[in-house]
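Of the protein chains in this complex, one is absent; all others appear in place.
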Amino acid sequence: MLMAKVIGSVVSTQKDASLVGKKLMIVQPINGEKENIRFQQVAADTVGAGVGDYVLLCSGSSARKMFSGPSDAVDYAIVGIIDTFDF
Amino acid sequence: MLMAKVIGSVVSTQKDASLVGKKLMIVQPINGEKENIRFQQVAADTVGAGVGDYVLLCSGSSARKMFSGPSDAVDYAIVGIIDTFDF
Amino acid sequence: MLMAKVIGSVVSTQKDASLVGKKLMIVQPINGEKENIRFQQVAADTVGAGVGDYVLLCSGSSARKMFSGPSDAVDYAIVGIIDTFDF
Amino acid sequence: MLMAKVIGSVVSTQKDASLVGKKLMIVQPINGEKENIRFQQVAADTVGAGVGDYVLLCSGSSARKMFSGPSDAVDYAIVGIIDTFDF
Partner (left out) sequence: MLMAKVIGSVVSTQKDASLVGKKLMIVQPINGEKENIRFQQVAADTVGAGVGDYVLLCSGSSARKMFSGPSDAVDYAIVGIIDTFDF
C-alpha cells in the first residue's frame, strides 16, 4: 500500500455507473517523513477519510475488491487511516 | 484513478478488432492544480469526453470492464468527466 | 495504451515456449509530439508493425489476450498502427 | 520482486477488515548496492521481518496470494528475508 495525505475531492456528474455514490478523494502519496512522492491520484474512500487525514491506499484489482456493489471503474481505494508512523 | 486532460486523438486503421469503433483519445495526466504529471497515454472513451475536458482515467483490468463488447486491448479508459476540483 | 515507435527487434533462441514464433520488437514510448517518454520495452507484435512505425501498445493481462495460442510470457503487445495524431 | 529495507511500521485503527492482525511495515526499496530507489511503501509482513532487515517484496495479485485468510486490501507483501547479495 502507499501512504498518502487526503488533500481534496473531485465532483463528476457524467461518470461510469460504478462510481455513483462513492466519495472520490484527491490523494497525495507521501513517504514515512510525510514528504510528497510520486503524483496525485483520485481514490474511492472506504473508511470515512477526510481532507487532511493520512491514509493507506491500495491499487489495481485490490481496490475493486473493497466494495460489495459495482466497482468496475475503481483502481485506487483508501483502505485505512494512519494513526501513527513508527520508526 | 488518474486525473487527466483530453488533448487529442489518434486514428488507427490497422488495429486489434477489440479497438474498432472506440474513440481513442490522447490524455495528459494532471494533478489537482492542473499541472502535467507523468506522461501521455491513449485511453478509450466511455463517457463522451472531448478535447479540453478534464477526466478520470482507470487502468488495467478495470479499463477492460468498462465495455460490454470486446475490449481485450483496452488497458486505459476515460470513466468520468470532472466538473470541479475541491480543496 | 501507450503510443510508441518501433525501433528494432531482439533475437532470442533460448526462451519460454509461449514466445516461439512471435515477433519481439523493441519499442520506444512517445508522447503526442513524438518525443521519447519512459523507457524502451520489448513488445510482441500482433498487427504486422515494422521498424519506424508509430504504434499503440497494451500491457499486462490485456497483452496476453491478444493471442489465441499460448502467450503466458507476453506482458506487452503492439495492438495498432497509428495513422495520424490529431490535436 | 523488489529488494527493500524495513524502516518502520504504521498503526491504523480504522481500516479494512482484511488488514486486521497484519503487521504493516514501511519499506524502502533498494538496489543491490543497498542504495535507496523508487519510493517507500507499506507492505504486509509474511515472514517475521523486523526493522533493519533486507527483504524481498512482491506486489499486486501476488501479494494477496500470500495469505490464507482475507487479504483483499493487500497489494504489497514481504515474502523473504535476504541473507546475502552475491555479485
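When the chains are written out, they are named A, B, C and D in that same order, and each has its own residue count from 1.
Following the convention adopted for this analysis, contacts are C-beta pairs under 8 Å (C-beta built on N, C-alpha and C of every residue); 3 or more make two chains touch, one makes a residue touch a chain.
Note that the structure is predicted; figures quoted are calculated from it, not measured.
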{"item": "Residues from chain D at the interface with the omitted partner, ascending", "value": "1-3, 29, 31-32, 37-38, 46-48, 56, 58-62, 65-66, 77, 79-87"}
{"item": "Where the unshown chain meets chain C, residue by residue", "value": "7-16, 19, 24, 26, 39-43, 51, 60-61, 64, 72-76"}
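As a working rule, only the chains that are shown with their structure count from here on.
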{"item": "Both-way neighbours, i.e. chains that touch chain D and touch chain A", "value": "none"}
{"item": "Angle, in degrees to the nearest 5, of the Cα rotation that carries chain B onto chain C", "value": "70"}
{"item": "Same-residue or different-residue interface between chain A and chain B, half as cut-off", "value": "different"}
{"item": "Distance between chain centroids, defined by C-alpha means - chain A, chain B (Å)", "value": "20"}
{"item": "Residues of chain A touching at least two other chains", "value": "60-61"}
{"item": "Topology of the chain contact graph, where touching chains are joined (line, ring, star, complete, other)", "value": "line"}
